[in-house]
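Heads up, the thing below is written out as C-alpha cells.
The complex appears here without one of its protein chains, the remainder shown in place.
Labels A, B and C are assigned to the chains in the order they are written; within every chain, residues are numbered from 1.
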Amino acid sequence: MDLELKDPILIEGLPGVGHVGKLVAEHLIEELEAELMIEVYSPHLPPQVIVLDDGTVKQVRNEIYVHRGENRDLLLLVGDYQSATNEGHYELAGAFLDLCEEFGVKRIYTLGGYGTGQFVDKPQVLGAANSHDLVEEMKSYGVVFQENEPGGGIVGVSGLLVGLSRLRDIDAVCLMGTTSGYLVDPKSAQEVLRVLSKALEIEVDMQALEERAREMERIVGKLREMEKAQMPFETSGEEDLRYIG
Amino acid sequence: MDLELKDPILIEGLPGVGHVGKLVAEHLIEELEAELMIEVYSPHLPPQVIVLDDGTVKQVRNEIYVHRGENRDLLLLVGDYQSATNEGHYELAGAFLDLCEEFGVKRIYTLGGYGTGQFVDKPQVLGAANSHDLVEEMKSYGVVFQENEPGGGIVGVSGLLVGLSRLRDIDAVCLMGTTSGYLVDPKSAQEVLRVLSKALEIEVDMQALEERAREMERIVGKLREMEKAQMPFETSGEEDLRYIG
Amino acid sequence: MDLELKDPILIEGLPGVGHVGKLVAEHLIEELEAELMIEVYSPHLPPQVIVLDDGTVKQVRNEIYVHRGENRDLLLLVGDYQSATNEGHYELAGAFLDLCEEFGVKRIYTLGGYGTGQFVDKPQVLGAANSHDLVEEMKSYGVVFQENEPGGGIVGVSGLLVGLSRLRDIDAVCLMGTTSGYLVDPKSAQEVLRVLSKALEIEVDMQALEERAREMERIVGKLREMEKAQMPFETSGEEDLRYIG
Partner (left out) sequence: MDLELKDPILIEGLPGVGHVGKLVAEHLIEELEAELMIEVYSPHLPPQVIVLDDGTVKQVRNEIYVHRGENRDLLLLVGDYQSATNEGHYELAGAFLDLCEEFGVKRIYTLGGYGTGQFVDKPQVLGAANSHDLVEEMKSYGVVFQENEPGGGIVGVSGLLVGLSRLRDIDAVCLMGTTSGYLVDPKSAQEVLRVLSKALEIEVDMQALEERAREMERIVGKLREMEKAQMPFETSGEEDLRYIG
C-alpha cells in the first residue's frame, strides 16, 4: 500500500469485557470522522454475516480506520468479533503488527475493560505496558498500575498486541477501564477516553458517551433496586445483561 | 473443467435449521432432473461414511448438480453435512466461490430456515442480500426484510456465500423460511420454493413437497394435542424431533 | 520403500466400539506371527506416551504389521489410538491409502464393533462395502446387510478407509460385530474373525480369543445378576466398564 502516514499511532478497540474498548474506539471514529482504510477478513473470525437494518449483509470482519490529525495520524482498529480460536488471535495480532511496521507505527494503545464482578461507581483506568518508561508516562495521565492486577493477565488481541510488539520495537500499552463485566459500560469507556485524550493530546467531545452512560445508570439503578428487593440474578441471566445498552 | 454453462445461477441448500434449504434444493434436483456434476470431499466434513439401504457406503460429501435450462443453467449445491469446523466453513465457501467464478455465476441463492422456537402456521420467507438493488428485487417476489431479523446474523455456508460473494462481484441473497426449528419443515420449504420459482421464472411441480408437508402437519397436530394435554417436551426430546419427517 | 508384496490385503483393527476390531487384528498378528513393518507417528494422535511394564515408554502410534502368506500377503493396521481430531482422521486415512497404492493393495477389510446398547447373546457381523459385488460376496460368508444399519453411518478410520478407497479403485468392506458397547467384547471379535477367515481363506486358531470370551462371559454374567438385583448402573460407570477385560 502506498499510503503515507504521519507519525501514526494505532488504537485497538475490539469487542471485550463491557465492550469498553469498542465503545471508546467507535466513539473516536465518529467524533474524529475517521475513514475506513482496511477491511480484514479471516477464517479465524466466526463463519457468519451480520444482517443490517436495510436487509443487506455485512461479512464479519475487523476494520482499520484512519484519522489524519494535525501533528500525527491515528489508526483505529475495530470490528465485530475477535478471533474464535487461540491460534487465530496470534495470526490476527501478527497481521496487525505487520501493518504497524509497514505504516511506521511507533506506539499502540489497546483498550479494554477489566471485570471486577460488581458494579463500579467510580471506574479507574488500569494499565499494563511493554516498557518501564511507558509505565511512568502513563502514570502521569492518571493510569493506575496495581500489583497483581489484572491477575489473570490480559487475554486476546489487547494482550498480544502489547506482548508481541516488544519484539518489533513498538511501544504499547493496554488501558483497561474497571467495570462490572455484566453490562456494556459507557461510563467506564468515558474514563478510558479521558486518559487516552490526555495521552494523545487531543480534545474529544464526550456528549454521546455521556448520554449512553446516563442511560445505563438508569438501567443499573433499576437492577440494583431489584437486587435489594432480593430478586437475585440467575447466572444465565448475566450473560444476557452483558449486551444490554 | 471445460464445461460451458449458460448464464448460470448457484442455489445452495445444505443441511440447516428445519432442513428447509435442503428440502428445496433436493426437490429441485428431482423435479428438474438435474445431473450430478461435482463431488466435493473435505477434511472439514465429519470423518464418516453413510451406509445406504443396499449395503454400500457413501463418503460424506457436498455435491453440485447442474440443470440445463432454456434461458440459463442452474447449479444446485447440496450435501450430507456442512463443515464441522469454523475455518472449514470459510475454506468450503471459498472453494464454492472459486467454482462460481470459474463457471461465470453472477447470482447466488442460499436457502435456509429461520428458527422461531414455536410452531409456525403461515411460514414467511425472510431475506438478506448483498446489495440494495437485490433487496428491492426480492421484495417484489414477496420476500420479507425485517429490521433485526435474523438477529444473530446468518451462520455457516448460507451466510458466508452471501457475505463473501460481495468481494467477487457476485450478487447473492439468502432466503430463509420461518420454521419452529424443532422439525424438518416441508411447509416452510414450499414457501421458499414459491419465492424462488418466481425469482428464477421457472415452474416447479410442488406435489411431493405438499405431500410431505401434509404428513408433517399430522405429526405436528399430534404433538400439539400432546402439548395441550400438558405433556411437556423434554429439552432433549426436541433434538430428536428435529429429524422426524 | 522397496518392499515387494504379493497381492496384499489390508486389515484395519484400530481401537473402537468394544475394541472388537482391535481384538481381531491383534489376535491375527499373534497367531500369524506377523512382523512390524511401519510405525506411524502423527500430531493428530494424543500427545502421550504409554509406560510399559518394564518402565520403558512407547510413543503413542499406529503400526502396520506384515504377514507373508502362501498365496498373498496380509498387512495388519493396529495402534493405541485413532486420531484425536476430525481432520486428523482424514489425514491418517489418506496416508494409509497412499501406502495401499504404493504396495498394490486391492482390497481392504476394516473391522469394528456396532454398539447396540444391550448385552448381545449371539453377535452378528454387519457389513458395509464400497461396491455391490462386494456386498454380494460378503453375504456368502454370512455377513448381514440390514437396511438402516448402522443408522449413524460409520465414523472414524474404519468408515473413511471404506468411503475414500472408492476414489482409488480399491475394494473395501467394513465388518462390524454387534456388541453392547459397554465392554471389551472378545465374543463379538470371534464372530468377526470367523467371517474374515472365510473371506481370506485362512485358518486361524481361536483359542486365545475363546478364553478371553469365556472370561468376559463370567464378568457379564455377574453384571447381569447385579442388574437383576436392581442395582442399576450409573451412567458414568458404564464408561469405565467399557475398558474391563
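We adopt the following convention: a residue touches a chain if its C-beta (ideal position, glycine included) is under 8 Å from a C-beta of that chain, and two chains touch if they have at least 3 such contacts.
Just so it is clear, the structure is predicted and the values come from calculations on it, not from any experiment.
K.L.:
In the intact complex, which of the presented chains make contact with the chain not displayed?
P.N.:
A, C
K.L.:
Among C:A84, C:V144, C:M206 or C:I219, which one is in touch with the chain left out?
P.N.:
C:A84
K.L.:
Which residues does chain C use to touch the chain missing from this display?
P.N.:
Looking at chain C, the ones touching the missing chain are residues 41, 43-44, 46-51, 53-60, 84-85.
K.L.:
Touching residues of chain A against the unshown chain: what are they?
P.N.:
Chain A touches the missing chain through residues 83, 86-87, 89-91, 93, 127-132, 135, 145, 147-150, 153-157, 159-160, 162-164, 166-167, 174.
Methods note: only the chains that are shown with their structure count from here on.
K.L.:
If I count partner chains per residue in chain A, which residues reach a count of at least 2?
P.N.:
Not one residue of chain A touches more than one other chain, so the list is empty.
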